[in-house]
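Some chains omitted; the rest stay in position.
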Amino acid sequence: MAGPGTVFFLSDYGVVDEFVGVVHAVIARLAPDARVIDLGHGVEPFDVGAGAAMLERAVDHLGPGVVLAVVDPGVGGSRRAVALEVAAADGPRFFVGPDNGLLVGAAARRGGVVGAVELARPSVPSTFDGRDVLGPVAAALAGDRPLGSLGTAIEGSSLVRLAASPLADAGSLGHPALVSEVGWVDRFGNVQLVARPDDLADVFGPAEGLGPLTVRVLGPPGGRPTEQAAPSALSIRSVHAFAELAPGELGLLVDANGHLAIVLQEASAAARLAVRRGSQIEVAGATDRPLPPGPPGYDPR
Amino acid sequence: MAGPGTVFFLSDYGVVDEFVGVVHAVIARLAPDARVIDLGHGVEPFDVGAGAAMLERAVDHLGPGVVLAVVDPGVGGSRRAVALEVAAADGPRFFVGPDNGLLVGAAARRGGVVGAVELARPSVPSTFDGRDVLGPVAAALAGDRPLGSLGTAIEGSSLVRLAASPLADAGSLGHPALVSEVGWVDRFGNVQLVARPDDLADVFGPAEGLGPLTVRVLGPPGGRPTEQAAPSALSIRSVHAFAELAPGELGLLVDANGHLAIVLQEASAAARLAVRRGSQIEVAGATDRPLPPGPPGYDPR
């Protein structure tokens, strides 16, 4: 474990085609002693924001190594390919990918960018930079090649950043509320909000004192909150674990990434609310309006 | 290969999110020399029985190491997390997972449980015990930490067991028949029954003497066999290999796990019969009732 040695690989390549396997083979050929750990390849095609969010969720749990991330709708075009070095010493030290905002959020979690190079473009544009440019650079870094030898130094401040998903202004709703985008819907249908517990506390005070809450879907991805379009509010309860919930009861908990999440026990909250990544969600007090009855067998008191 | 060294990892995490990758990263960080082999992560969410069946099918083919299995609807609740040691010396020696019946069937195939500990609960309930509790314990065992140091000893007899899927009593059907649940439908649409060849022999005598057979779907998952609801019986032939079958001809064979399976050649028997895991299937003699004609080009004689 002298060098970084491990490549952590994330992409929107999916697992049906051979893209991921070929990148593994290329890295093995160039750095036979490196290990490749797949963080996940199920990012929706071209969804840079979803890839960045996945990487941010994962990055604090990684050991020493190199992150290789490829969600790259601009492949072959004028976007830069980059390799970054971060400040934190106890996790992955290098990040390789397109300069489209995919890497910088995770790099910020690791102390921020302390070095950056732009990678040379291939003489003929490729449609598969993971194989032809980014994978080989990750292999070189895993094999202890110095960052500076892999490209032209650039300023970290020049890197493309994604717009944050700010919490919406809930003032126009006419009652105290947290309004947040859905940042992630996982396989189980758990609905992770961009918001964190502090954001909820800003509206309602500390979690211990939370009264009955409601949840309401304000709009689809990309839409704007509107009072008219909103479906009925549903009762939701602040809990610590799935197991506290009755069948069919919506729960609001702090999930394993420190975000607020809307969940059901052994069922999909995303299907129940008909939301997906980017949907606008309102969490408000239950006392502000009457609520429809809860599911059978569930007493909301 | 002094210690177990290898972690065999099975879950219902799917391959779209980063759950599996993060557990790999955590194990690599804690046990850098361990290898992780993914047995499969496509278990239907929360289906403990399906996960247990997958593990039972796989376990006899594994070398030394640690099985990490996570299908865990009770995560964060009162269910125990456990690590088990089994008697057999020539395969995986340790099994780590929730105490919900996921592990015990496979452990029984490996000589039974000879040691068990309950793992300490995290101080704050987690929604991701694979990352925070179970993965780290699997890494510790792969790194040769003694089982007893990882938790509080418990009796193997206290472990939660799944109800077996007994063969249904076919007596009420009025003719000799084997009635079995579907235990697994694989990617190719092969329909594996819970029943094994011995169960068939109990009804019809040895396979060599099997006359023409029929297959009929008695009911959906969770339903009860009923004569009325049953669709027409279809002709099926006992074979040794897919290649013996004519196009469209249903075959009954002993599959690679030693179970009876209903198959088609290069097509999905599950789609043809409209069954899934848990469906009730009847296999009976063809002489008891007239049969509808077979598929075109297939002569059932």
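Labels for the chains are A and B, by order of writing; each one numbers its residues from 1.
Just so we're on the same page, contacts are C-beta pairs under 8 Å (C-beta built on N, C-alpha and C of every residue); 3 or more make two chains touch, one makes a residue touch a chain.
Here the structure is a predicted model, which is why all the values come from computation and not from measurement.
S.K.: Shown here are 2 copies; how many are in the complete complex?
M.R.: My count of identical chains over the entire file-defined complex is 3.
Methods note: only the chains that are shown with their structure count from here on.
S.K.: Quick one: chain A and chain B, Cα centre-to-centre, how many Å?
M.R.: Chain centres of chain A and chain B, defined by C-alpha means, are spaced 33 Å apart.
S.K.: In their shared complex, at which residues does chain A touch chain B?
M.R.: Chain A reaches chain B through residues 1, 6, 8, 10, 15, 35, 37-42, 54, 57-58, 61-63, 186-188, 190, 240-244, 253, 255-256, 261, 263, 265-266.
S.K.: In the complex formed with chain A, which residues of chain B make contact?
M.R.: Contacts found on chain B: 12-22, 24-26, 28-29, 32, 45-46, 73-79, 124-128, 131-132.
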